[in-house]
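Dropping the structure in here first, questions after.
As you look at this complex, bear in mind that one protein chain is not there, while each of the others sits in place.
Our next item is chain A:
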Amino acid sequence: MSGTFVGMPAFPKAAHEAVGNPTLRGNLRHATHTIRAKREKAVAEVSDWAELREAGKRIKDRTLRRLDHYLVQLEESVVAAGGTVHWAADADEANEIVTQLVQMTGETEVVKVKSMATQEIGLNEALEAAGIRAYETDLAELIVQLGKDRPSHILVPAIHRNRGEIRDIFEREMSEWGRPAPEGLTDTPAELAEAARLHLREKFLRAKVGISGANFMVADTGTLVVVESEGNGRMCLTLPETLISVVGIEKIVPTWQDLEVFLQTLPRSSTAERMNPYTSTWTGTTDEDGPSTFHLVLLDNGRSDTLADEVGRQALRCIRCSACLNVCPVYERAGGHAYGSVYPGPIGAILSPQLRGTESEIDASLPYASSLCGACYEVCPVAIDIPEVLVHLRERVVQGGPVVREGNKVVLKPAKGHAAERAAMRAARWTFARPGVLRTGQRAASRTRRLHPRSLPGPGKAWSGTRDLPAVPAEPFRDWWQRTDGGRSEKGGSK
């Protein structure tokens, strides 16, 4: 059983611990820098990247604007193609549905394709509680599962592990789960991949139930799409008799043609490839080819609440490419675990507090887990303005206000930790509205400037611990303006 994110400390605390780990920082720096350069090259190959990005954004927006319509259309298409559609309002309900579906097959083990949605709802843990063993088959997920670890990246959940650590985990843990690691396993990536192939093969060949997510669902045809590299996805999607796909309601695209945009932008953004090695599409069931039973579980779990936020809803355009993680200076240094969610990095910082609400310490701190440098927005293939949403969510945390939680309108109270900030802002507003008071204050500040401390006392201490206080000039600007007639009577002029 892998670790969970329940009860995570706030981002600053977790990040502080992470940056003190030199192995972690080395691993992250190496991996993110490798992929950054490659992504740039892959994107530069297509001259119409900007147009593809814009089209991707518009297609997703169009979907979200009429999501109810497309959900119903998708349901009809999937059912017409021989699939069964289930609706899950939250994680518990989705876990219950999947558990029952597996139990109905009489099986006690399932093979899984890497899926963010099933990570999000904690499906493996729920299945384990029901006596069903879920085998992760993506290499990185396998590393995380064997290492009793938590994922730290959307695309490469074991990005925080280097090859030496992976070798040690395989050698130590594989025998617990099935076929042991080969004798004398070294840390070359090819040998590690081979070890995973051997370990998982027996599981694929005997599997009766497969569980997946999906990258896209096409409303007008009922087609699901899984984009992958290793072939573990193909194994899980075609060898079992029963396939259960758990997919977020926002993963819809309206038409088959819309895939032409995302099948160009997703591989280049995520693994920096022209095309990923394998993409599987399926529409319901096909006679004598692949699973004879197909269940689609449509998952809300906070998505409709996110949709209710006019600024924040753009986060639902996300296609989980992870390009924003790879360019983020904060992610590169703090690593994925500090974000306390299966969605780390910049997209996680806007998605987790919206899906889960900002009540917990970690979720209230996530909108601040950014320097607002904007690199994430620049690389996003669906143009999510992550800095805009971060600032919006900071405002929500500080000021509170109306939000939708589980379909109900509620009013959030302002966060406690920001009382001093709010008091300072109120004082500033009062002062700026009164020119006389402002002038007196500015003059007093100028005259006493030699006495100013270098850092703030009391609650301001933490703020000034990492910042210089601005120097106060000898004469307030407005006094200077009046004295020199706007600089005209000053020697040397205003230039």
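Everything below uses one rule, namely that contacts are C-beta pairs under 8 Å (C-beta built on N, C-alpha and C of every residue); 3 or more make two chains touch, one makes a residue touch a chain; residues count from 1.
We take it that contacts and distances are computed from a predicted model.
The UniProt record for the undisplayed chain lists the protein name "Lactate utilization protein B/C", from the options "Imidazolonepropionase", "ABC transporter permease", "Lactate utilization protein B/C" or "Sulfurtransferase".
Checked against the full complex, the one of A:V156, A:V247 or A:L296 touching the unshown chain is A:V156. From the set A:N95, A:T281 or A:Q442, the residue in touch with the chain omitted from the display is A:T281, counting the whole complex. Considering A:M8, A:L298 or A:A415, the position touching the chain not shown turns out to be A:L298 (whole complex). Which of A:H16, A:K148, A:R172 or A:R201 touches the hidden chain is settled by the complete complex: it is A:R201. Although one chain is not drawn, the whole complex shows that of A:K41, A:R65, A:R172 or A:R434 it is A:R65 that touches it. The chain not displayed touches chain A at residues 27, 30-32, 34-35, 45-48, 51-52, 54-55, 58-59, 62, 65-68, 71-72, 81, 87-89, 93, 137-140, 143, 155-156, 158-159, 162-163, 166, 189-190, 192-194, 196-197, 200-201, 204-206, 218, 221, 223, 229-232, 234-235, 237-239, 249, 256-261, 263-264, 271, 273-283, 286, 288-290, 298, 300, 304-305, 307-308, 310, 313, 326, 404, 407.
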